[in-house]
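Before any comments, here is the structure.
All protein chains but one are shown in place.
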Amino acid sequence: MKKRMLMLMSVVLVFVLVFVAGCGSASTTAPTSNEKKPFVIGAVFDITGPASSLGIPEKNSAQMLVDQINKAGGINGHKVDLKILDDKSTPAEAALDIKQLIEQDHVLAVIGASTSGASMSMVPIAMDKQIPMVSAAASAAIVRPASDHKWIFKTAQPDDLVAKVVVTYLKAHNITSVAFMPVNNDFGNSGLKEFQAQAGAAGINIVTVQKFEASDTDMTAQLTKVKDAKPQAVIVWSTPPSAAYVAKSYKQLGLTMPQIQSHGIGNKSFIDVAGDAANGVIFPAGKLLAVDTLSASDPQKSVLSKYASDYQAAFPGQALSTFGGHAYDATNMVLDALKASGDNPTASSIRDQLEKISNYPGITGVFNMSPSEHNGLDTSSMVWIKIANGKWTLDQN
Amino acid sequence: MDSSSLMQYILTGLAQGGLYALIGLGFVLIYNVTGIINFVQGEFVMLGAMLAVTYERMGLPLPLVIVFAVVSVALIGAGLEVISIRPARRATPLTLIIITIGLSMAVRGIALLIWGTDPLVIPAFSGGGPIKILGGALMPQQFWILGATAVSVLGLYIFLDLTVMGKAFRACVINKMGASLMGISPRRMSTLAFALGAAVGALGGVVFAPTLASYDMGMALGVKGFVAAVLGGLTSVPGVILSGFIVGIGESFGTAFISSGYKDAISLFILLLVLLVRPQGLFGIYGGKRV
Partner (left out) sequence: MRPTWAGRCSSLLKLEDVEVYHGQSLVLKAISLHVQAGEIIALVGANGSGKSTLMGALTGLNPVRRGKVVFLGQDITNKQPHRIVASGMSLVPERREIFNALTVEDNLILGAYHRYYRDKKNIRQELQNVLDMFPALRGKEKRLAGALSGGEQQMLAMGRGLMSNPRLLLLDEPSIGLAPLIIQEIFKILLNLKELGTTIMLVEQNAQLALTYSDRAYVLERGELVLDGASSALLKDPRIEAAYLGKKAL
C-alpha cells in the first residue's frame, strides 16, 4: 500500500510540475475593480519553444507599454487589461489561443503572433470573428492582399520588402550567383518564394537551395553542397538558433564568400550561440540595432531612443531585439487606436483607426497604412548591419 | 560529388554519432541492470549541458566545470532512481518506463523554470579554427565529443573489467538471483546503474554545451541515443558505440541527399527495418547478456 501511494504521489507530482511549467510563463494583468470598465486586449506570442528568443522580448515590450499607460491613468480613464497567451511556437496552439481570447476574454483586438506560421493560423479566425489582429511576424502573406485581409495588420517588415533590400544589395555588389538556405518553415519558405520572385528579374541566379530544420544544430552537410555549387554569396533565411548554426558550420568549412543573413537574426541570441562565427555576417534590419549611430535627424530617432532606454530599465541585462520592437509597435498602434475611438471602442472602430495610421514613426520604421496596404513600411525602414567583434555595427556600403 | 565532400559527410556523421553513442551507452547501462528503457536519459544530457553553463558562468575553470557537471548529474540520476524507481520496483517494466517518461517531463519543466527558454552556450573547450582531414573539416570541439566517447568507453572498461565493484555490477547483469545470493544488492546496483547512465549522458551534454544548451534539447537527443542503443542490441557496449556512429553518418548523408527534415524519420526507419530483420539488433545476441 505504501509503495502504491508513493508511486501515485510521484505521478501526481509529475503532472503538477508539468502543469506549472506549462502555465508559468503566461501572464495576465489583473483588472482593477474601481472606476471605469477596463479595455481588454489580447496577445499571442511564442514565449516557449524554438521561437522563444522572439516571443520573450515581444511579451516584455507589450507588457511594458501597457503598464506605462495604466500607470499614467489608462485611456480616457479606462485601464487596459492585456491578456497574454503562449502558443509554444506552434501554429495549432496559436489558433486555440486566439479563439480563447476572442470567445472567453472578449478582447477588442489581438496582437501577435511572433512567427509567420503561428500568425497565418490565426488569420482565418480573426477574419471570421471580425476582430482586428496586428501580427509581429514577417511573411507578407499575412496581410496580402489587403482586400482579403480587412481585419489583419502587421508591423514587421514583410519578406518581399526585405527580399527587395537584399536584391538591391546584390546588384550593387555585382553578385549574380547565390545559394539560398531557408529554414524549413513558413518564415524560410516564404522568404524563398519572395526572393525567387525578385531575383530572376534582377539577373541573379540561385545555383542551389539547401533547406534545414529549425531544430538542426549542424549544417555542414547542406553547406558542403553549397560549397560544391560555388556561389558568389550565400543567403540564409532563418531565425536563431538554427541561423547561428549555419554561421558555425560556415566557419567550420572555412567558406569565404559573403554570408548574408535575413532580418530574422536581429536579436542577441544569434551572436550568443554563433560566438566568433557570427563575425562577418551581414544582414538587413530595422534601425533599432544601430540606434546609437543613427543621425539625430532620423524621424525614428526619438522613438527608438525612448524604447531602448525604457526597455533596458525595465528588463536589465536583456539585450534589445528588433522583435521586441515589432510587438512594441503593434501594441502602440492598438493603444492609439483605442484612444482615438472614444469612450466606447469597438472592434470595428479600432480597425478603422488602424487603417488611418500615417507617417507614424515606430521602432520598425515609419508606417503608412491604407485600405490597400496593411503594413505600410518601405525600404527606408531598413539598414544593413554587419557583425564585427560580436557587436552590431552599421554597414555603410 | 567529390571525395572531399564525401569525407565531410562522414566526419560530420562521426562527430554527431559520437554524441549519440554516449547517450546510447546510458540506455544500455541502465537497461541491463534494471530492465528499464530510461526515458530520462535525454534529460541527463540536457542537465549536463545546462549545469556546464551554470558552472562556467560561476567562473570555474573548464576541468572543474566538466567534473562538477558530470558528478552533479550522476547524483541527480541516483536520486531520481531512489525516489521514483526503487519504491515501484515490483511494478511491471511498462509501468517503470511510464514513470521515467513522467520523470523526464518533470525534469524538463524544472529546467525551464531554472534556466528559461533561451538557448545558451559556453565557449568552445579549445580555440582555433577547423582542422582539415582528407579534405573534410571538423571543429576542435567535435574532437572533444569523440574524445569524451573514447574516455567513457575506456572508463567503463576499467570499471567493469578491472574493479570488483564493476564485476559485481556485471554479475548483477548476468544473473540477478545469483548476485543477490552472493551478497550483492540489486537495489544498490540499480542506483549505481542510474548514476553511471546519468554520468555518461551528462558528459555528452557537457561536450555539446558549446553548441547548444537548452531546456528542450533532451528529447531529440534521447531518441537518437535510444535508436543507437536498440540498434546495437541493447546489451553490448561495442554494439552501441558502432550503432551511434551508424546513426550519425546515416543522418549526415540523409541530410545531404534527401532532406534534413527527414533525418529523424530516417533513423527511426533504419531502426524499424533492423528490428524486423534482426529483432536482437545489429550486434545483439539472443538471450545472452553481456556488457
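By letter and in written order, the chains are A and B; residue numbering begins at 1 in each of them.
Simple rule for what comes next: contacts are C-beta pairs under 8 Å (C-beta built on N, C-alpha and C of every residue); 3 or more make two chains touch, one makes a residue touch a chain.
These numbers were taken from a predicted model, which means no experiment stands behind them.
S.K.: Sort by label and list the shown chains the missing chain touches.
M.R.: The chain that is not shown touches these displayed chains: B.
S.K.: Just to verify: which one of B:7, B:168 or B:220 makes contact with the chain not shown?
M.R.: B:168
S.K.: Identify the residue among B:178, B:238 or B:279 that touches the chain left out of the display.
M.R.: B:178
S.K.: What chain B residues would touch the chain not displayed?
M.R.: 164, 167-168, 170-171, 174-175, 177-185, 187, 289-290
Methods note: only the chains that are shown with their structure count from here on.
S.K.: Measuring from the mean C-alpha position of chain A to the mean C-alpha position of chain B, what distance in angstrom results?
M.R.: That gives a centre separation of 36 Å.
S.K.: Touching residues of chain B toward chain A in the complex: what are they?
M.R.: Residue list for chain B touching chain A: 1-2, 5, 8-9, 11-12, 15-16, 83-84, 87-88, 90-91, 95, 99, 102-103, 105-106, 108-110, 112-113, 116-121, 123-124, 129-130, 137-139, 210-212, 214, 216, 220, 252-253, 255-256, 259-261.
S.K.: Going by the contact rule set out above, which residues of chain A touch chain B in the complex?
M.R.: 3, 6-7, 10-11, 13-15, 17-18, 20-22, 24-25, 47-49, 52-53, 56, 184, 211-213, 215-218, 220-222, 224-225, 227-228, 240-241, 245, 248, 251-254, 269, 272-273, 275
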